[in-house]
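Can you read through this structure? Questions will come right after.
Of the protein chains in this complex, one is absent; all others appear in place.
On to chain A.
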């Protein structure tokens, strides 16, 4: 838009060409935005519109015969009715995994940021290292670890935490643990970044002002690491809700998540309108949760 101010006759000033240079400088930010904006338009905006349209197609069509656009808003209530247990389960599993992730990830990020000294970089690499292999391979590896004749199940049976025919694989616990494992780095890294910036002198000051170590954590460390915690939990929670690999590989038919339903709607049951409607629903619920969460935690800068 600013580009247009350079259009049309303009009095030549004494500096000669100064205005043109100014215009070019003003255009620069838009030029920098161009590749990203084009990418997002082609591969996010266009497919989203396509998906929105699909969710309103007549569900009686078929992949071979094609679908008619009948503005079928009833696809949404139908999809909810069909998949509400999986929707509830998705948010439940993701929430539990997020809580476990915080319990594991916060102390980890804190230790790396504040106490690791020269081991800091090594530990960070360890956090990120699992991501060097593919998501699918990692989850398959978990399948081996949790398998009925694996060492873990054997050990848990030996110490009596699992019954003699108790198992881990194909249970909700396996799916939740898989989610926790796979998304943990996304929680730890932003947390690390904000804890790393935490000035230890503020902790000294809190101690000097009669705050015990626990009170110091609650009143100083935690609030100051809130942006990292919010960003980290969102980066953890959002992909976890939509995930279907963990449920497919580590769970059973009763641990299916909404992602599995979307997957089957498109690929096996041939019901694209239902899959599209579920995708849109998921997106809407997540947006609502994110906005409420961010508002309430008072870290508006994340969104």
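Basically, a contact is a pair of C-beta atoms (placed from the backbone, for glycine too) under 8 Å apart; a residue touches a chain by one contact, two chains touch by 3 or more; residues count from 1.
We adopt the following convention: contacts and distances are computed from a predicted model.
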item	value
Listed names "Septum site-determining protein MinD", "Spermidine/putrescine import ATP-binding protein PotA", "Sugar ABC transporter" or "Pyridoxal 5'-phosphate synthase subunit PdxS", with the criterion being the UniProt name of the chain not displayed	"Spermidine/putrescine import ATP-binding protein PotA"
Touching residue (missing chain; options A:61, A:172 or A:207)	A:207
Contact set of chain A toward the excluded chain (per top definition)	199, 201-202, 204-212, 215, 219-220, 223-224
